[in-house]
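A single protein chain has been omitted from the complex, and every remaining protein chain is retained in its original position.
On to subunit A.
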Amino acid sequence: MSLTDRIAQGLESGWNVTDSALLTQNLTAEADVVVIGTGAGGGTTAEILARSGLSVILVEEGRLYYQKDFKMDEQTSYANLYQEGMSRVTRDGAIAILQGRCVGGSTTVNWTSSFRTPAPTLNYWAEQFGLDELRPDAMAPWFDGREERHSMAPWQVDPNVNNDILRQGCEKLGYSWQIIPRNVKGCWNLGYCGVGCPTNAKQGALMTTIPGALDNNARLFHSLRADRLVMNEDKIDHLEASAFADDGVTPTGIKVTLKARHFVVAASAIGSPGLLLRSDIPDPHQRIGKRSFIHPVNATVAQMPQRVDPFYGAPQSIYSDEFNFRNGVDGPVGYKLEVPPLHPGMSSGVIPGHGETQINNMAGLPHMQSVIALLRDGFHPESPGGTVSLRDDGSPVLDYPVSDYLWKGIREAFHTMAEIQFAAGAEKVRLMHLDSDWYTNWTDAKAAIDQLPMAPHRVRLFTAHQMGGCAMGSNPQNSVVNGFGEHHQVSNLSIHDASIFPTSIGANPQLSVYALAARNSTRLAQRLSRAAS
């Protein structure tokens, strides 16, 4: 339970870290590889390349926040650590998008759930997208390696009450449930993973691959946005980037030019297609930004007789896959069941309401329990996903129309979640829906769920998992990169993040990103080292 901070020590020891807010003049730098993004994909890539002896520059739009900044406070964390200060939404505003924007990316703020890519998903990719080399057996060593690197193991401590209610409800109804593997070392079981781990227990990119890369002489620029990759003939010549002031949002006007032999884009499933579109990267089949997936999430909340204290304890420790692949991989939409932590700011923002109703909702927080369903989108013709495009100002935005196929699954998931909560002894249950009352028994809830309109805005929808938009596949006509994340048209460009997933995953995606990035970076390191020798 060491309190020695890895980042503070590294900075002290002379890591090559540039806070771009402090730059007073334009700058040009060069390395073997420029890696754009410092999350699950970028961090892994930078560490593996740097360890192999290549010179690496890491670029991060957000700022470097670490233990000194992680004070278990929602407001400062949402403002500083999340995309668009936690206000990111789909184009029509109907789906809230939770996504990290800081060194470590979403791994700095995720709830530590660490699942392998489900075997049916990998097999579906092999069959549908020509990705035979990603079959479960071939990926197993990469999952093993990343589980070790990030200290992932099933949670050994008792689940908190919030999670245990999901377990109890599943037990009563005969649904399967399991314990969630978490990427933590010496976890204090506090419950603040989502606002930056205050104890450095979370083994996200910030505590593992970023220090690993910097120890091996990588250079990190933070507070620096990648604006545009500039081509020279058929290759990328350099990256144009611009600095933000120390508030993380105000441009300072300082420009940074980064040259490299190879460029790895790992700027997330919204950021990566955005950067490629801004850069006019060759896209002969118009695939960039297409087939974006989000694991659409709907939720119910329950009032329990016992104290739940849903703000304390490991936020996610129990899940159920009872409904995830029940209809086969490509039948009616499946969903994974999990639990979210409930702190007062987040709860008041996601439970729709105002005035006396809302204060009554909030007063029940210590007895409140919530279940979420994560829909496995992208495995069916009626789930083609969304599209990332550019706004007038060049920033990326996700359009995600919810199809009838998905609405059907959302209604079913409401049924399942309410039933589980009543089975576990809930006094009342309400849906995250503008028209929902609190229902005091399963019969009333069931009747209401059958009647309530499943429509944008009225159903409160969320996503914490953005995937796709630069899909991998063996056929360049329907994909952007091959099975190694190598761009089909531009030879010195790779993409190493969740944007290369050709469908959603069916599980929280961090381990899928770590493992693929590790595999693809190992190959890239060999390729680049060979070329240099």
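Following the convention adopted for this analysis, contacts are C-beta pairs under 8 Å (C-beta built on N, C-alpha and C of every residue); 3 or more make two chains touch, one makes a residue touch a chain; residues count from 1.
The working rule: contacts and distances are computed from a predicted model.
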Undisplayed chain, where the name is taken from the UniProt record, one of "Twin-arginine translocation pathway signal", "ABC transporter substrate-binding protein", "Ethanolamine ammonia-lyase subunit EutB" or "Gluconate 2-dehydrogenase subunit 3 family protein": "Gluconate 2-dehydrogenase subunit 3 family protein"
Hidden partner chain, touching residue among A:Ser223, A:Ser347, A:Gln369 or A:Ser479: A:Ser347
Contact with the hidden chain (one of A:Phe311, A:Phe325, A:Trp438 or A:Phe501): A:Phe311
Residue among A:Ala363, A:Ala447 or A:Ala531 touching the omitted chain: A:Ala363
Candidates A:Leu23, A:Met72, A:Ala119 or A:Met231 - the one touching the absent chain: A:Met72
Those residues of subunit A which, in the complete complex, touch the missing chain: 3, 5, 67-75, 78-80, 84-89, 92-94, 188, 190, 192, 198-199, 247-249, 311-312, 343-349, 352-356, 358-359, 362-366, 391, 393, 395, 397, 434-435, 455-458, 460
